[in-house]
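What follows is subunit A.
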Amino acid sequence: MQRTFSSPIGMKAVMAVTGLAMVGFLIAHLAGNLLVFAGPEALSAYARGLRKIEGILWVMRSGLILSVFLHIASGIRLSLLNQRARPQKYAVKKRVKSTFAASYMLLSGLVILSFICFHLAHLTFRLTHPEFAALDPFDIYQMMMISFKSPVLCLFYSVSILLLMLHLNHGIASLFQSLGIWHGNINKFVQVLGAFLSFALGIGFLSIPTAIFFNLVQ
Partner candidate 1 sequence: MILDAKIPSGRLEDKWREHKFNMKVVSPANKRKYHVIVVGTGLAGASAASTLAELGYQVSAFCYQDSPRRAHSIAAQGGINAAKNYQGDGDSTYRLFYDTIKGGDFRAREANVYRLAEVSVNIIDQAVAQGVPFARDYGGYLDNRSFGGSLVSRTFYAKGQTGQQLLLGAYSSLSRQIGAGKVKMYPRTEMLDLIVAEGKARGIITRSLVNGQMQCFYADAVVMATGGYGNVFFLSTNAIGCNVTAAFRAYKKGAFFANPCYTQIHPTCIPVSGDHQSKLTLMSESLRNDGRVWVPQAKGDKRNPKEIPEHERDYYLERKYPSYGNLAPRDIASRSAKEACDAGKGVGPGGLGVYLDFADAIKRVGKKVVSERYGNLFDMYKQITDENPYEHPMRIYPAVHYTMGGLWVDYLLQSTIPGLFVIGEANFSDHGANRLGASALMQGLADGYFVLPYTIGNYLASEKPGSFSAFKTQGESDLQKAKERTQKLLDIKGKRSPSSFHKSLGHILWNKCGMARNKTGLEQALREIPALREEFWQDLSVPGTGQEFNQQLEKAGRVADFLEFGELLVRDALTREESCGGHFREEHQMPDGEAKRDDDNFSHVAAWEYHKDKDPALHKEPLVFDAVKLATRSYK
Partner candidate 2 sequence: MKLNLHIWRQKDKNAAGQMKTYTLDGVEESMSFLEMLDLLNEQLIAAKDEPVNFDHDCREGICGACSLVINGTAHGPQEAVTTCQLHMRSFKGQSDIYIEPWRAKAFPVVKDLVVDRSAFDRIIQAGGFISVNAGGVVDANTFLISKNDADKAMDAAACIGCGACVAQCKNASAMLFVGAKVTHLASLPQGQVEKKERVLRMVKTMQDEGFGNCTNTLDCEAVCPKSIGVSHIAKLHREFLAASLTTTSNS
């Protein structure tokens, strides 16, 4: 075990499994949040519903927190090793097959991390907007309406989501490769799946702040 996870291949597997868990969370998170388009009641009902399965939720939350932690820790460790592997840089260097997304995973990852911190402070711990205190704690709808009317916040969310999309664009296909699932016809499927999922998640999340900003949500 120790040999597995102290090795780069083991660390990549950890990144893949934790990445997969986070993708699962994102799908569920998006599905819930898209209820904003169904109106305030639907969203509050969803929030209240979640409260009823608090026990299970905490298990999942712990898994998610652990995933986030392991994902970041392995990512940084691998990156440090990789930095060391080429002390003298090239004068001219081209990307051949690698994508923009693949080249800047650490960067997009770190920005997403800071976004998550803000996002938690914003809508989970509600530290950024004192006016949220006056609202019903389950009135997520109203909180979103207040937040995303602000061009700054809307822009910040949008940019972060775009980076998330970029990160997932490489990350989803890559996690299959890391787990050794990259073979013959499968890799075409995996690449399409990665592109589709990242795009769908990105558009889905992006739709919420932009729709609110442009008054498309009643």
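Here is the rule we use: a residue touches a chain if its C-beta (ideal position, glycine included) is under 8 Å from a C-beta of that chain, and two chains touch if they have at least 3 such contacts; residues count from 1.
A word on the picks: all candidates are chains of the complex that A comes from, given by their letters.
Since the model is a prediction, treat every value here as computed from it, not as a measurement.
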Okay, in this complex, which of 1 or 2 is up against subunit A? 2
Of subunit A, residues touching candidate 2 in the complex: 1, 3-4, 7-13, 78, 81-82, 84-99, 102-103, 105, 170, 173-174, 177-184, 187
